[in-house]
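The other protein chains are all here in position, but one chain of the complex has been omitted.
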Amino acid sequence: MRSVLWGAALILSAGAAAVLLRRWARLADRLYATLLLTGGALGLVPAIETLGGNPASTASFSGSLPGGPWAFALDPLAAWFLLAICLAGPAAGVFGTAYLAAERGHRNVALAHALFAALLAALIGVVTSQSMIAFLASWEVMALSAYLLVVFESEQLEARRAGLIYVVLTHVSTLALIGMFAAMSTTTEGRTFADFAAGSQVASTPRTLAFGLALLGFGLKAGAVPLHFWLPGAHAAAPSHVSAVLSGVMLKVGIYGLLRIIGLLGPAPLWFGWTLFGLGVVSGVLGVLWALGQHDLKRLLAYHSVENIGIILLGMGVGVLGVSYHHPVVAVLGFAGAVLHSLNHALFKSLLFLGAGAVVRATGTRVIDRLGGLGRRMPLTALAFGIGSVAIVGLPPLNGFVSEWLVFGGLFSAAGAPEALRFVIVGAAALALIGGLALTCFSKLDGVLFLGQARGPVPSGLEVREPGAGMVVPMLGLAAACIAIGVLPMLVLDPARRVAESVMQVTASPPDGWADAAPRIASVALGVILAIAALSWLRSRLRYARKAALDETWACGGLRLSPRMQYSASSFAAPLLAAFGALAGVPQAREATAFHSHPMDLVQDRAVLPTWRGLEGLSQRLRHWQGGRIRWYLLSVVATLLVLLYYLMQWKGAV
Amino acid sequence: MSGLHELLLLCVVLTNFWVLGTTRLSATIRATAIQGGLLAALPIALHPGWSLHIIGLAAGTFLVKAILLPTFLNWAIREASVRREVEPLIGFTASLALGALAVALSFGIAERIPLPESDSALLVPVALSTVIVGLLVLTTRSKALTQVVGYLILENGIYVFGLSQVERVPFLVELGVLLDIFVGVFIMGIVVFHINREFDSLDSTRLTELKD
Partner (left out) sequence: MTLGPLLALIVVLAVAPALPGIATRTRAFLTGRRGAPVLQLYADLAKLIRKNVVYSRTTTPVFRLGPIITVASVLVAATLLPLDGHTALLSFSGDLVAFAGLLGLGRFALVLAGLDTGSSFEGMGASREVTVSTFAEPALFLGLTVPLLATGEFSLAGMLGERLAGVWTTAAPSLSLAAGSLFMLTLAETSRVPVDDPATHLELTMIHEVIVLDHSGPELALILFGNAVKLALFGGLVISLLVPRGEFPGWLAVLVLVGGLGLVAVGVGVVEASMARLRMNRVPQFLVAASALATFGVILLLR
């Protein structure tokens, strides 16, 4: 544990070095990167040891600190999220030195580096702290440094607006957490997590309250629909390497918090599990659906974070329900899927945001429909981005598949349960739909960004080319991690199970059939890779086809195709969005020669802002029901009927 | 015989899906006709003893629901020269998804509803889902004719529900068949209406304009 705190200290000193040595830019960057990487490594080693089975280590500072002793501990759950922080964080930091180098002239880059370092250190603090005040203090440092980084490009109205929404909501979240701790404090004197765990009583009001407030506070942080609307704006406005950490790592702190509370307070109530499950389904499907309609590269990726948080919450909900209904096999698969997907998402989402950063740097725009054909100029970026895409869609042979398989496993293994638990199997259909939508979205993104031809000229002064090693190496490193987990799932499946058991506080015997699947998943992954290699070799042996003639793209016998005639991202997504209608939140307009679509956030633009503006329209809307439309009247009849039936069901339960 | 009535009930649900999914008015009518036929066969499958009561009920149902009303509806289409498309207010895809949801919901409700045991565990859920689908068609299709079809389906649901309680409440089913007279009146209304008015006004959304 000491080594982790030293790591955090080193990361903080990296920030200090960046500020102090800002006159000597090259030296400052080198030192900053080195200190970040060393700090990350210092956190990584004990995390891996703990996950490998080492006992949890602790550190405590009493002295004259407010709120009693500040305790820190590295147990499997903390170690798992530390792994995500220390893998994605330094990689993004190193990328950041190269990414921000171009802005050194007109922005305070050193300050951005310092804030980034503070953000990473605070994240480490959040996942390792074991007492209330230490946790809340780290939480606030994390929230504020993230806010300052979101408004880094503060001359842009969009960034200021996103920052405002973010800072308000993050404090709502903090407030909810303070309330949660207050609720837990009513049953115990101490202020450490161990005290809270000891003081927790089954089915008491404070406990229920604590679960409810945890759902609000951590749900806001994680960005579950309908609490997500701060997220796309904030993640799009921040500098790309910061977006990588915000999306890849900071959202996971919300997931960590929920898992921590579940671990502390023991078996969660049924409503909590079903709520998590429902939030997971809704966030997953709507997140990816809304991502599909976006025109802004980074907003699109941010909505995908909502989707992935949904998948994680789905797994977690299955886990909680599995514990509640006493099905440890279901629970262990659900929880393991949730934590593994958290790590995987940290890896591939950081990778994708870094790739987006490289694209933005090279072309100066985030608008997808202005880009195209970048693959030939930036092959390594395209390769890394492609790997990230396959991973996020959850396709074999990469890591996203492994964790989605686990979540599916949780859903499927609930099939035999006699109680209501068996109904979670419908979640499999939702998860499948999410997968299909994600595939659509990333085929659109990869195809339009990197393939085909450029759709317009780049602004003067910019040249589209592969970024330097400072940006390419972190991306390739993260891509390698995605491949490693996908091809060798045995590396992570056992530790993930250990984390799941530590949350459930039960040692579930490895479920038969599921436990021994790792080598077979590995053979699927290797099988695909080998088959591709074999077919490529066979293809290269074909005598006639070795020499290829080059020509124009076939224009179906007509005129020559121009870059402007390529399918655009908006048209690519249009049929699917049309099939979902108003739910997609993308109003479309067709003119004789033009097609416009304007994505909006249904929750923010249709629910939050209108409510914000006041309730005066309510009476007006009530009048609307009395509009003489038979359908509405009939609908009210249906609604009343259903309410009565529900009442009937309840009544029977009472007898 | 127990397999047969389950199969019939399953087919009833499938015809519900068919009604929700099809875009053709004639197909909707064909689906309701088939549903009527299935319903006619149900009492026989449930009570295999060839009693006169059952035979009469089956024959009557078949005559009314499978032959008379569909023919009548088709005649109304021709007579009122209604356009042959269903005009849904929500998409067919959404209708189908809602239909699937309705089935899930009714199975959930049927499990907990305090009803005496009936001949088949499927009767009540199928009845409920048919009623809900009927209401769905009534609320989401704009043509007067499709609303008649919706009403017919709703009533079919009530018929199935009556079958489940036939021991406790005799003649409930027969009373249900009497409801079909309503349908006849409906159709007559459409035809007569056409003679007086333009075909456009068959669209019941226009009723909104009746507001003061």
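Observations on the model:
First chain written, first letter: the chains are A and B, and each begins at residue 1.
Please note the rule applied: contacts are C-beta pairs under 8 Å (C-beta built on N, C-alpha and C of every residue); 3 or more make two chains touch, one makes a residue touch a chain.
Because the structure is a prediction, the values reported are computed rather than measured.
When you scan B:Ile34, B:Ile54, B:Ile67 or B:Ala100 for touch with the missing chain, the hit is B:Ala100. Screening A:Phe181, A:Tyr256, A:Phe277 or A:Phe572 against the full complex identifies A:Phe572 as the residue touching the chain left out.
The chain not shown here is touched by just one of A:Leu157, A:Ala548 or A:Ala594, and that residue is A:Ala548. The missing chain, though absent from the display, is touched by one residue of A:Asp75, A:Asp195, A:Asp296 or A:Glu404; that residue is A:Glu404. Those residues of chain B that touch the chain absent from the view are 3, 6-7, 10, 13-14, 17, 21, 23, 91-93, 96-97, 99-100, 103-104, 107, 111, 121, 125. Interface residues of chain A facing the missing partner chain: 372-373, 375-376, 390, 393-396, 401, 404-405, 408-409, 412-413, 415-416, 422-423, 425-426, 428-433, 435-437, 439-440, 442-444, 446-448, 451-453, 511, 513-514, 516-517, 520-521, 523-524, 527-528, 531-532, 534-536, 539, 542, 544-545, 547-556, 561, 563, 565-567, 571-576, 578-579.
We adopt the following convention: only the chains that are shown with their structure count from here on.
If you average the Cα atoms of chain A and of chain B, the two centres end up 47 Å apart.
Contacts from chain A toward chain B in the complex involve residues 426, 579, 581, 627-631, 634-635, 637-638, 645, 648-649, 651-653, 655.
Within the complex formed with chain A, the chain B residues making contact are 89, 91, 93-94, 104, 109, 112-114, 132, 135, 138-140, 204-205, 207-211.
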